[in-house]
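Down below is the structure, laid out as structure tokens.
Chains shown are a subset, placed as in the full complex.
Should a chain be cited, it is by its letter among A and B, assigned in written order, with residues numbered from 1 in that chain.
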Amino acid sequence: MRAYFSRRYRLSASHRLHTDTFSEEQNRDIYGKCNNPYGHGHNYTIEVTVGGQVGAETGMVCDLVELDTCVQKNVIERFDHMNLNLDPLFQHQVPTTENLCMEIYELLADFNKAELVRVRIEETSNNSFEYPVSKR
Amino acid sequence: MRAYFSRRYRLSASHRLHTDTFSEEQNRDIYGKCNNPYGHGHNYTIEVTVGGQVGAETGMVCDLVELDTCVQKNVIERFDHMNLNLDPLFQHQVPTTENLCMEIYELLADFNKAELVRVRIEETSNNSFEYPVSKR
């Protein structure tokens, strides 16, 4: 009797897409207006999905408070109202939402109350990203 | 040529998370304010996904009216505007949304016009649950 539980968290941050690997012109070509030198920002919605056995007595996949505590400490406090480019994780890679998604997955990897199944980020109402598995 | 069809239904109900297996204090620890003695409520959105061959002539996975009739009779009439704790299904298990999700899946298991793939419940705009888990 395994089920999934997904919970959404929200954070606001700024970023600029730019890598020293490429020339100025290549950066503009690849990232378009996201390469604007002064940065821009997003309200990111982070959906964390965990899976596991539904406890026979608790009726729950995992304790909501434990998941919240883990995400708050490892993700929200680190990125909310921050400039992603200044985080050590993005010193050597571009803070695209794909990379943010993978890094958040790694930051939550120690959660051991249920299996971490997927991190999904809605960057805008039109664009979303998932790692490591697709929604289905 | 198989495809999925998902349809959303809405119901409002109240519940209280509490189990006699645990002491009063354990109940408060585990369920927090959801253990409040007088109950509280939710607008649940129930998304039912069915899959199947797209009919060569009808162009449909299944007849929408047949799915609606099945969900209306087995789920909406049973739980809408009700107190979940009073339902026989929740006499011996806690009416968490995980358990509600699994019970709704069972209540729809007889639907035979298409394969029942998944029941997903949005409990609030932040929390959702799915059953069963897909093999990955």
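Note that contacts are C-beta pairs under 8 Å (C-beta built on N, C-alpha and C of every residue); 3 or more make two chains touch, one makes a residue touch a chain.
Because the structure is predicted, anything quoted here is derived from the model rather than measured.
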{"item": "With 2 chains placed, the number the full structure-file assembly comprises", "value": "6"}
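FYI, only the chains that are shown with their structure count from here on.
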{"item": "Centre distance in Å when chain A and chain B are each reduced to the mean of their C-alpha atoms", "value": "28"}
{"item": "List of chain A residues in touch with chain B within their complex", "value": "1-9, 51, 54, 57-61, 63-65, 133, 136"}
{"item": "Interface residues, chain B side, partner chain A - complex", "value": "17, 19, 21-22, 30, 32, 93-96, 98-99, 101-102, 125-134, 136"}
